[in-house]
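A single protein chain has been omitted; all remaining protein chains appear in their positions.
== chain A ==
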Amino acid sequence: MSTQVDPRGPRFAAGVTSAVLVAVLVTGWWPLLAAQAVVFALGGFAGLRYSPYAALYRALVAPRLAPTDEREDATPVRFAQTVGFGFAVVGVLGYALEVTALGTAATALALVAAFLNAAFGFCLGCEAYLLINRLSTKQRKVGTAR
């Protein structure tokens, strides 16, 4: 049994992420995107509870909501965070190296995913695991013949 989380936590985090990514697009200020990349990395690699947005949810939001028995698996959410991390890193590189189109495109794609999660509860990274997996195995030269 993998770790279970209150599904409203990741949803809240996706809302904060969306706001941050909008701010990145408007300002083009890459240090903010770098900070978001760190947040993605903490949630994806260390665990959801280490994400600053999860801490924010626990401290400010959860006490104001009725408790819920509803739980979801942490694994898909963590996977989606690592996908977000990838896009954020590409975005930071784009902005920092003044390839602004790349920075903008990567940030916009991350925003689409974060917004879908926040507004519709739809986890794009989770749904598309097989697609992402297929794209990544294509590049791998060995180990594809199972």
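The rule we apply is simple: a contact is a pair of C-beta atoms (placed from the backbone, for glycine too) under 8 Å apart; a residue touches a chain by one contact, two chains touch by 3 or more; residues count from 1.
Criterion: contacts and distances are computed from a predicted model.
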item: Chain left out of the displayed complex - its UniProt protein name, from "Glycosyltransferase family 4 protein", "Thioredoxin", "HPr-rel-A system PqqD family peptide chaperone" or "AtuA-like ferredoxin-fold domain-containing protein"; value: "Thioredoxin"
item: Residues of chain A in contact with the chain not shown; value: 22, 25-28, 72-73, 75-77, 79-80, 104, 108, 111-112, 115-116, 119-120, 122-123, 125-131, 133-134, 137, 144, 146
